[in-house]
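Every protein chain but one is kept in place in this view of the complex.
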Amino acid sequence: MLRVAIAGASGYTGFELLRILCAHPSVRVSIITSRQQKGQRIDEFYPALKRHCDLVFEDTDPEKLAASSDLVFTALPHQASMDIIPGLLDRGVRVVDLSADYRLRDPEVYGKWYSAHKTPELLKEAVYGLPELYREKIRTARLVANPGCYPTSVILATAPVLWHRLIDPGTIIADSKSGVSGAGRGMALGVHFCEVNEGFKAYKVAEHRHTPEIEQELSVLAGRTVTVNFTPHLVPMSRGILSTVYSNLKPGVGTAEVVEAFENYYKDELFVRLSGPDYLPVSLQVRGSNYCDLGWRVDERTRRLIVISVIDNLTRGASGQAVCNMNIMLGLPEDTGLKDAPWQP
Amino acid sequence: MLRVAIAGASGYTGFELLRILCAHPSVRVSIITSRQQKGQRIDEFYPALKRHCDLVFEDTDPEKLAASSDLVFTALPHQASMDIIPGLLDRGVRVVDLSADYRLRDPEVYGKWYSAHKTPELLKEAVYGLPELYREKIRTARLVANPGCYPTSVILATAPVLWHRLIDPGTIIADSKSGVSGAGRGMALGVHFCEVNEGFKAYKVAEHRHTPEIEQELSVLAGRTVTVNFTPHLVPMSRGILSTVYSNLKPGVGTAEVVEAFENYYKDELFVRLSGPDYLPVSLQVRGSNYCDLGWRVDERTRRLIVISVIDNLTRGASGQAVCNMNIMLGLPEDTGLKDAPWQP
Amino acid sequence: MLRVAIAGASGYTGFELLRILCAHPSVRVSIITSRQQKGQRIDEFYPALKRHCDLVFEDTDPEKLAASSDLVFTALPHQASMDIIPGLLDRGVRVVDLSADYRLRDPEVYGKWYSAHKTPELLKEAVYGLPELYREKIRTARLVANPGCYPTSVILATAPVLWHRLIDPGTIIADSKSGVSGAGRGMALGVHFCEVNEGFKAYKVAEHRHTPEIEQELSVLAGRTVTVNFTPHLVPMSRGILSTVYSNLKPGVGTAEVVEAFENYYKDELFVRLSGPDYLPVSLQVRGSNYCDLGWRVDERTRRLIVISVIDNLTRGASGQAVCNMNIMLGLPEDTGLKDAPWQP
Partner (left out) sequence: MLRVAIAGASGYTGFELLRILCAHPSVRVSIITSRQQKGQRIDEFYPALKRHCDLVFEDTDPEKLAASSDLVFTALPHQASMDIIPGLLDRGVRVVDLSADYRLRDPEVYGKWYSAHKTPELLKEAVYGLPELYREKIRTARLVANPGCYPTSVILATAPVLWHRLIDPGTIIADSKSGVSGAGRGMALGVHFCEVNEGFKAYKVAEHRHTPEIEQELSVLAGRTVTVNFTPHLVPMSRGILSTVYSNLKPGVGTAEVVEAFENYYKDELFVRLSGPDYLPVSLQVRGSNYCDLGWRVDERTRRLIVISVIDNLTRGASGQAVCNMNIMLGLPEDTGLKDAPWQP
């Protein structure tokens, strides 16, 4: 049994990590931390975990984390992650970071969308943890930057057609819709039940921080600089992201080429499922799983491609993908601990 | 007191018409019809209406409708509307039709997206009932085709910038999200609570029948043929539509020009409210009202305009707009019976 | 036009008061106050109110309130109400208080369930503002204590059978369920969308502060001391209360006597609607209205009566009832400004 730690375990992604890891056959959670919840038992904080985990929240101390674990999941706010990760790496512990701190390769881009980066030298080493794109690099990485929830849904929806050069990279528009758990467990008027219920809305239009992350990876796939419009919306539901991604098809490209691109690109992937021609995926069908389900339509009238992508924002969009990355880093089968069917309804 | 009738009053739009008309100071509902509910009292069918309306559903008979009313709202399925409207007009009764039967001016387009039109000669006469665009024609119309819910939200979001020639008409993408009441009160697995809850989805992608309606009106505004991508989605909420409309800005156009276009276009409109620069409208804020609230962002990085438009699909998207059209036809102030503030929360 | 003020207008009951009063034909809102929102325009705080109210939140100053209004609604937290109400009364202004401060006649009971009362001398004068029970006293009252939401639903469900001596007063159990707006607009983990959604719960079991209020009024009706079990629950919905009230029937009492008691007791009431034998009321059917809808079943097997009572917690449970009380105090028809049908769906 390998020992893993969770730094910042009190939020929804922390809970989801614990839920998955408690049932994982090859690792054991040795320590969980939370500044605010320090000293409290996790199963008092989350009564759902009674009989599954009786750990007590501790301080987020790199030395202690390193001493008691072989791999650390950091589920801290951005800026806080980069404060402890160097200390962990120095002590020989591998890290899967769920914050945004090591996702952007260019420190200037990070500085522009977030704030000044404190450890830019680590950006070169960090591997973007989207297994379908970077599986080989993840295997040996010391530091994996787990992708954002929205970027996961948008990049997986676009990679095949961009890679196969079927669309015009300058025309990509990603209209994304997320459940409320993506906003975290912290309190704000925006997550008050009565404001969310019957209150669908867009937010951070043209300024959401997941934009440069999407653009970075789409640029790699396209082999040129790609700029996108990304618009997040808040849906009155707890879990799930659905992204509707629009782009202009290149001349001569039709449904057949699109189907072939998706089938080819995701041929052996365990966690991507493609819809047939008569169906489009619904957010509900992936709940609690690590799947990204994809469907598409070619609109011959406008010569545009519309791709529909659904994930569970807490599982594939955060903790499930983090465990998948851990599995790859540890040489385990990728779906270890992630084999259960989605929850319905 | 003028007498008005509602043909097809058993659905959600029928109820919403009754709710508004029962409190309307200048008209009286004289007769309601429903094939399926015939013989039942409306306040037994909808206990909410007890003490507000005690009418009994009758058969949908044009002769009887004409005899007992000065104006008829037809809230029937498409195809059924065109079966009774000619008989109503022949008997001198004016009609506000909430179906899709008289919205498209070109019978061939109707035939392609719906089925063969039975009374194409009336299409020339019918007026598209979007008051902001056709107020003068509505005033004297015998037959007003009340707009679809999605088209109302998309056309109002686009009209100012298209009219002022600020965007490229070939680049319009309307990504729309609707509450479940838009699907009507009929039963189907798709409206089962457990399938909708946590089950956000897109539907009829690239093939929804509101597409030609949107294109028809945007083409008039642009002075050229406009083709759009329109993608409807189903939100786990009862009421409300939010449309996110994307388009490419023409060179040199910035936020100032966009603001001016919206302010100018909707200068004296009672039922359009514009957001300031720091806020984007939420579906909740118009619930139960006839407002369309609009906000926008210019993305200088991509040179695209994103407009956010919210309406209540049952009020502005159907029954409220129908009453507004009736007010105009009868020479009443446009907001008669429509003055109440939206409901929160 | 009489001038009314709202002290503490930033919460959901404040908004609901404004929504109703803005459309009220006989009064004008002259001033609104809020410590936290001071200086902000209400229609920026609640964009829904744009074009309906452009007042600016002011400080809660009794002198200013008295100078600019004939009647004040105090929608402040308990304890805060009793700080300003004496000053208002002294200046000749009448008050409808939506807090709990003047509902309990016995200062010791108040002290036990809340904290020490600062103006016990006013408790004798204050009238409990449930119009069905205290209409005549409300007419001339200087200070009306607007009932709590739960007590309104429970007392109206029990009054007829208690008054007509059909049940054993020692056996009353009120199991109540409320939408989330009853918890107010303030932030707490308990109103986070993801905690409420799929998270039905009971709270403050056997210790909720509405218990003594219910007991006080049921004791008056029964002519003896009544003790009840009252259990509140939180429902994942925004508005509405449904109370299920159990009691043991006295020997010989059957459905006929129960029906007669309800019909007799509420004979001329505008805002109580009774269900027929084949139907039980649903929270949805009163939304946005001042109705209390009632239904019941006699269980001959257990000799118990079960009464189902539904209200909108923000309207009949707070602001609608407050306006009704104002109407009575001002000699206006009771339903002035409260005539609209409930909202569906």
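Which chain is which? They are A, B and C, in the order written, and residues in each are numbered from 1.
Everything below uses one rule, namely that contacts are C-beta pairs under 8 Å (C-beta built on N, C-alpha and C of every residue); 3 or more make two chains touch, one makes a residue touch a chain.
Worth saying up front: this structure is predicted, and the values here are computed from it rather than measured.
Put simply, the hidden chain is in touch with A, B, C once you look at the whole complex. Considering the whole complex, the residue from B:Ser34, B:Ser81, B:Thr152 or B:Ser181 that touches the absent chain is B:Ser181. Residue C:Thr231 is the one among C:Thr13, C:Thr60 or C:Thr231 that touches the chain not shown. Residue C:Ile308 is the one among C:Ile308, C:Cys324 or C:Leu338 that touches the chain missing from this view.
One chain of the complex is left out; on chain C, the residues touching it are 173, 175, 177, 179, 194-195, 197-203, 205-206, 227-229, 231, 233, 235-240, 242, 244, 246, 280-285, 287, 297-299, 301-302, 304, 306, 308, 345.
Residues touching the missing chain, restricted to chain B, are 12, 180-181, 185, 187-189, 191-194, 196-198, 236-238 (touch as defined at the top).
Although one chain is not displayed, chain A still touches it through residues 12, 15-16, 18-19, 22-23, 46-53, 181, 238-239, 273, 275, 279, 281-282, 284-289, 293, 339-345.
Keep this in mind: only the chains that are shown with their structure count from here on.
Between chain B and chain C, the centres computed from C-alpha atoms are 36 Å apart.
Between the CA-based centres of chain A and chain C the separation comes to 46 Å, rounded to the whole angstrom. If each chain is reduced to the centroid of its CA atoms, chain A and chain B end up 39 Å from each other. Touching of two or more other chains is recorded for residues 12, 181, 238 of chain C.
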